[in-house]
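Notes follow once the structure below has been shown.
All protein chains but one are shown in place.
By letter and in written order, the chains are A and B; residue numbering begins at 1 in each of them.
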Amino acid sequence: MTTKMFGAKVPRVEDQRFLRGQGRYVDDLLTDDPRLLHSAVLRSPHAHARIVDIDVSDVLDVEGVLAVWTWDDLTGPMAEPLPLLIPHPTLTHGRTQYALAKDEVNYVGEAIAFVVAVDRYVAEDAVSRIRVDYEFLPPVVGIAAARAATAAVHDDVPDNVAARMEQENGDARAAIASAPHTLALDLDVERSACTPMEGRGTVARWDPDTSRLTVWSSTQTSTGVRGCVAAKLGLDLAKVDVITPDVGGGFGVKINHPWPEELLVPLAAMTLGRPVKFTEDRREHFISSAHERAQQHHVEVGFDDDGRVLGLNVEFWHDHGAYTPYGLIVPIITSTQLLGPYKPQNYRVVFESLYTNTVIVTPYRGAGRPQGCFVMERTMDAIAAYLGKDRTEIRSTNFIQPDEFPYEHGLVFQDGRELTYDSGDYPASLAKLKKLVGWDEFEDFRAEMAAQGRRVGIGLACYVEGTGVGPYEGAHVHIETSGKVKVATGLTTQGQGHQTAFAQIVADTLGVRFEDVEITTGDTRKMPYAVGTFASRAAVMSGSAIHLAALRTKEKALRIAAEALEASEEDLEIADGVVSVRGTDASIDLGTVAVLSNPLRYAFDEASKAATQFSVGDPSKPPVAEDDEPGLEGTDFYSPPRSTFANGMHAVVVETDPDTAEIRILTYAVVHDCGHLINPMIVEGQIHGGVAQGVGGALYERMAYDESGQLLNASFMDFLMPYVTEVPTSIAIDHLETPSPLNPLGIKGAGEAGVIPSAAVFAAAIEDAEGFPITSMPISPSELFELRLAHADEPHPLPEEIR
Amino acid sequence: MTTEQLHDVRLHVNGSVHEVQVPARRLLSDALRHDCGLTGTHVGCEHGVCGACTVLVDGTPMRSCLMLAVSAVDAEITTVEGLTEDDGSAQGRLSPVQQAFSDCHGLQCGFCTPGFLTTITAGLRETPNPTEDEAREMIAGNLCRCTGYQNIVKSVLRASQIQAERGEA
Partner (left out) sequence: MKPAPFAFLRPSTLEEALAALAGEQGAKVLAGGQSLVPLLSMRLAAPSMLVDINALPDLGHVRVAEDGVRVGALARHAEVLASAEAAQAQPLLGMALSHVAHPTIRNRGTTVGSIVHADAAAEMPMVLRLLEGSVDVASVRGRRTVPAAELFAGPLESTLAHDEIAVEAFFPGLAPGAGVAFQEIARRHGDYALVGVAARVETDGDTVTRAGLGFVSVSDVPTVVDVTDALDDPAGKALGELDPADDIHATAAYRAHLVKVLAPRVLAAATDHARSRAGEATHP
């Protein structure tokens, strides 16, 4: 009997190559091809300027330079702006950049010229010799400046507003006006970024013999890149293959596409007739990839004596950077996911998406949910403080109850569908969290610490995450004559362990050995219908598609095996790759079934002789039935009616130093519900990583722009990502599994969970320790010190007071 | 513009000699990756902060992005590829540190991993039985964005165990 793979902590197959240093990331590709060329980009040193003149004459003298392009060298679709990927009716003033700046630059880092040379060193030498004359324009930096609109980022966009969007369920303002109690809050989240350890990169090779373009890109969407490359370069889609190699982390930044370099590299490969590579350096990642998180929110809430929210009105301003290639996804997600596990009967949300002369904003793990969670959870805490009630009691009062699912919010989600939660048990999650972190015992702990002169605080934050968004994913399963099972799905992998988790699904569904399954992701040659990896959707979407495709393949295998074994399909079972008749010795292995599935005229080896025309088949029927195909393959797609909603709750105990204002994490607890788990080890790893990224985002990381639009911390020295010493020494994790009714495996996404409640939970805990409101995140010791000074005149709460 | 002078550099890497011709400014990280073809050492920042490029120079961990290939001539360099043990098979056997990472799910995207593996290999030679705090200190100079470090700390302790089991302590 085979052990069930689904739900097992199976060690990862991809580790074998990574640990030996044999991963193949984009910069590792074609390194021994002597014809490979390298590239570098001249990037704008100014946040806002008109380009008066570009002089490349000095570049042409540099030995080893093969090409230098500016916008003037681009023709056809390449000379047009980059695509606006996700249009929306309210995005009335969407703008995208050109592959190389035409006339104007709108952020420090914007690409102006592209150089191709024999190596990166020489390419950088060439870039340093390009002379550009600029006419400075006033830069707009930060939300306040964008709103004030004394200067415009884009001349034809009034007030720097790219979009204004409003959604409402019920009548929030009326509900607030008639509520027994009301509060208003202003809450800010500052700009940050994904910063995966591997930056962006693209390699392209044009094969003149087959007229095919092969592109490798460190992306989250092979099919997305393929579509754009084909369109921009004027190639038939069928002539373009895009392969996502091993990727050193994405976290959202690599879903945006096409980067200018993703187009310029293939164009150069075709033009120069040699393979071309672009690998960005760390500074480039900071100033020319994408950022996220910066939003300012104004909240008005009306509630009753129990803390039940009667009306919630949220207005917010989203800093979109200089262009809007990814549409309004991030603020739309904030708008909708802000609701969390609650059911305010009257909810209104309005946002303005604003241009600034800074790096573009596209999704970063959480993609607007962290901001929404921050707003909702700070509001809940404020209600609790106002009423003098326990903060968990306020949550409980407002939860959607287990018997209310599916719950319809009356809003439209980021997938264009109704926002409807499918399943969850929020009271159970909260009960687990309180136990895990010792919520009810905390006041005793606080008193104990206070007696030692130490200051501690506790916070919690709850979130709901819409995962597994459509439109679809697909899978192709192929059982080969060797018995090996080759599976392809089109979305991509950046470290999530898809090769392992998906193989676990196939092993169980088909009844084959885990070791015999080989998974390929992100290769348009093997599965050209795909969307991409984002929104914690891979396990749900590709997991389901793979399961369905495996089922189809199994059906066919059983049909052929039944014929071969002269048995009935219901009496067959498959285990370890062998089909047998239950309770007998009769069996046939799947490899042989594969042979039989393809009627042959010519045998090419011993095994295939069994399938030749004189060996097998009913001579009175066609060798391949009318509704059948040769081969033991199955293709299927999973397209959900709507997203499936995971949820979680975090709690943290922090200690703040009364003298130095340093912030230490004492305890971190997570309760997590992502339905059924394919590989619990992988899910736990995702939580660990998300929590660390959350700690970074709450206490250390921010993009520090000055008023002239210069990014002051465009390096790892000054953009402070946590080392092991900054993350909690342990994370207590408990799970709940409320399966999703929307997919065959009952799974929900887990990738972004760890990072969503971080700003909220740390703000809550620090506020609890200090006794004054924390309304802006991230927070550093210096900022906490300044807040202490600002609040020095207010009485500090005594430990007995309930906060 | 004159042609840049190339230096004949003999690098000793993982027990083999690589004779390369590189300009003086070629970083050791690039020389290992592109001139020696050993792409296991990764480049995450080129300013010495992330540690992904860490290799062993005469057994001592150093950032290869902060060294020039021309300066590395008199040293025995070990990269991640050199950690795998020769057991006669084509793949080789995972070293205790490598095996521990697999056992403990100490990697996700794998990009930072080579820098951790070399650092910990040297660290365990110096401190074969680290406490949890010592394990943390051992990896305190390497950045990881995926794992959140919890399982990397576990991997250090597990590696110490495997090392002892294999009698390699």
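In the analysis below, a residue touches a chain if its C-beta (ideal position, glycine included) is under 8 Å from a C-beta of that chain, and two chains touch if they have at least 3 such contacts.
This is a predicted model, so every value here is computed, not measured.
> I'm checking contacts with the chain that's been left out. Which of A:G227, A:G311 or A:P722 qualifies?
Result: among the candidates, A:P722 touches the missing chain.
> Sort through A:D53, A:D659 or A:E794 and give me the one touching the missing partner chain.
Of all options in A:D53, A:D659 or A:E794, contact with the hidden chain holds for A:D659.
> For chain A, which residues lie in contact with the unshown chain of the complex?
120-121, 124-125, 128, 281-283, 659-662, 700, 704, 712-713, 717-718, 720, 722-723, 725-726, 780-782, 785-786, 789
> What chain B residues would touch the chain not displayed?
Those residues of chain B that touch the unshown chain are 4-5, 7, 23-25, 27, 30, 46-48, 51, 54, 57, 60-63, 65-68, 70-71, 73-74, 119, 140-141.
What we mean here is this: only the chains that are shown with their structure count from here on.
> Inside the complex, what are the residues of chain B that reach chain A?
1, 3, 23, 25-26, 30, 33-34, 37-47, 49-50, 52, 79-81, 83-84, 91-92, 94, 98, 101-103, 105, 107-114, 117, 132, 136, 139-153
> Given the complex with chain B, which residues does chain A contribute to the contact?
11-12, 14-16, 18-25, 27-28, 31-32, 61-63, 119-121, 194-198, 246-249, 251, 281-282, 494-497, 681-682, 684-685, 687-693, 715-717, 721, 723-725, 727, 729-731, 754
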